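Apart from one protein chain that is not included, each protein chain of the complex appears where it belongs.
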Amino acid sequence: MVVAGRTAAKAVTVVDEIRSLGHSAQALVGDASVEADAFRFLEVASKDRTLGFVLHNAGSNRRDSILELDKDDFEQLWREHCLGGFLIGREAARRMVPQGSGTIAFTGASGSLRGRAGFAAFAAAKAGLRAVAQSMAREFGPKGIHVAHVVIDGGIDGDRLVERVPNIREQRGPGGLLNIEAIAEAYWQLHVQHRSAWTHELDLRPWAEPF
Amino acid sequence: MVVAGRTAAKAVTVVDEIRSLGHSAQALVGDASVEADAFRFLEVASKDRTLGFVLHNAGSNRRDSILELDKDDFEQLWREHCLGGFLIGREAARRMVPQGSGTIAFTGASGSLRGRAGFAAFAAAKAGLRAVAQSMAREFGPKGIHVAHVVIDGGIDGDRLVERVPNIREQRGPGGLLNIEAIAEAYWQLHVQHRSAWTHELDLRPWAEPF
Amino acid sequence: MVVAGRTAAKAVTVVDEIRSLGHSAQALVGDASVEADAFRFLEVASKDRTLGFVLHNAGSNRRDSILELDKDDFEQLWREHCLGGFLIGREAARRMVPQGSGTIAFTGASGSLRGRAGFAAFAAAKAGLRAVAQSMAREFGPKGIHVAHVVIDGGIDGDRLVERVPNIREQRGPGGLLNIEAIAEAYWQLHVQHRSAWTHELDLRPWAEPF
Partner (left out) sequence: MVVAGRTAAKAVTVVDEIRSLGHSAQALVGDASVEADAFRFLEVASKDRTLGFVLHNAGSNRRDSILELDKDDFEQLWREHCLGGFLIGREAARRMVPQGSGTIAFTGASGSLRGRAGFAAFAAAKAGLRAVAQSMAREFGPKGIHVAHVVIDGGIDGDRLVERVPNIREQRGPGGLLNIEAIAEAYWQLHVQHRSAWTHELDLRPWAEPF
């Protein structure tokens, strides 16, 4: 398994955990929105093996009045979510189409579906990614590649959020933040779906989350 | 397990199959869009046990020019899909809310999302059902009830379609019709989702189906 | 012009106002969801003249927990919004298709697009109507009939709301409730659109209304 990201420490932590469970894994450092890095990630991941499952999962967000939203910040979120997703998806598809199999998944958010006030940069990036995912699904489904888009609507029970809002778990109560293993399980279930009944899009949301 | 439907023979066939696998099951005959029947179905299903999973699954469709679409036919599809779904969902919720648990699922179609020419009656009924499912999810999620809507977009590999279009399997090729066990697996996966990451809506579609 | 509705007094008031402006108008009393009444409304409206513009505009709403939502109340809203809209639309189309011209418009609401908690009956009815409108647009557009669906998202500055919430105008401030003439203007603009650039759906919303 290959775990790629911009921060070596994070990728290594995940790889260590996978190895501790007795599986092999490899950490790669780079930026998925840089074409050469996206190429390298998939080149390594597919070397001497079938490429089974590829996930693009970017999470940065920001809140600004549009009046103060900087051009570079607007562009940065697009690079991370939309351009990175496109490049990872394209590189994955280039290797999966010859195989005639594989799953490509993208992580979306409620911002994928609507642009709320204050979140123009994020929503533009995620809406763009969703369009890419749809276009890929329509092109590659008939070639045996399962392309899926997962709309995560809620806080994720992980280090990023908990460090930023220390008492968020108490605030939200039991099951109020998305459990990371539950998210992973949803991706896994997409991967093992029978090809006669593939899901392109699903949402994941804590039970008590308003929507 | 309770299997309810308008046709005794169909319900009994399903029940026999469940029993042959060593499980207990019971066939009920009635019309889910008749309030007393919906009540009875859920009353039996919940008697002396926790009500775990309830599915409303109606499939009738029709094609007409709106110019020739009869009022009674328009109404009939609404009764079957939308009113029946509402009554089954309400009766299920009335029993699940006191439990604080349970899954209620509805079967949708691509017509749930858009009204194509020729399918006004079906689309109106299925779009109405989808609205009911959303409204239920928003009301009952915070009470511990998982409400889901599954958009089935494609032909189902079952008796109804195969009898109507005998060579449909050959026409569509391998995996070209939705496998019934794959559909059932999708419902099952919804039922066992962790409550911190529930799906309200997903689509199911054969790999090569245009959309 | 024909003004039809269930309440004679309301229809007459509107007709009187139209006549006071020097136009001819006629009040009809009946229920658009009753087939014979829908037939009669359109028969009168098209007698000895081209049928130019037909609007179905129903406004009843209700708020209930689904647990307490009565089957008859659920059905009643469907009759008013969805069945009534279908029948009026069908009767209009039967007369407009031979002409090769005309506009059929339906009034929707934010409930047409999503089922909020507490509004299952309304949302199911309005979502169904929206599906009917789409299906009609796809069937009748190519026959020269313009079918439109207007999503009204906000309170309407009319007797119904003001009687129910007497200080609503002050609460919402200037332009905070939809002006009835502004709504009428939107319908009129739909009617006079060039057929090379028809709108099927638009939303109307007060400037400061959250959405």
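Every chain is named by a letter (A, B and C) in the order it is written, and numbering of its residues begins at 1.
The rule we apply is simple: a contact is a pair of C-beta atoms (placed from the backbone, for glycine too) under 8 Å apart; a residue touches a chain by one contact, two chains touch by 3 or more.
As the structure is a computational prediction, the values presented were derived from the model and not from experiment.
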item: For the chain not depicted, the shown chains it touches; value: A, C
item: Residue touching the undisplayed chain, where the options are C:A38, C:V54, C:I104 or C:L177; value: C:L177
item: Residue of A:D16, A:E43 or A:E139 in touch with the missing chain, whole complex considered; value: A:E139
item: Residue numbers in chain A that touch the chain omitted from display; value: 35, 65-67, 69, 71, 74-75, 78, 82-83, 86-87, 89-90, 93-94, 97, 111, 114-120, 123-136, 138-140
item: Contacts of chain C with the absent chain, listed as residue ranges; value: 137-138, 141-142, 144, 146, 157, 175-179, 181-183, 185-186, 189, 193-211
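Note that in this section only the chains that are shown with their structure count from here on.
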item: Rounded Å distance, chain A centre to chain C centre (Cα mean); value: 43
item: Touching two or more other chains - residue numbers and ranges from chain A; value: none
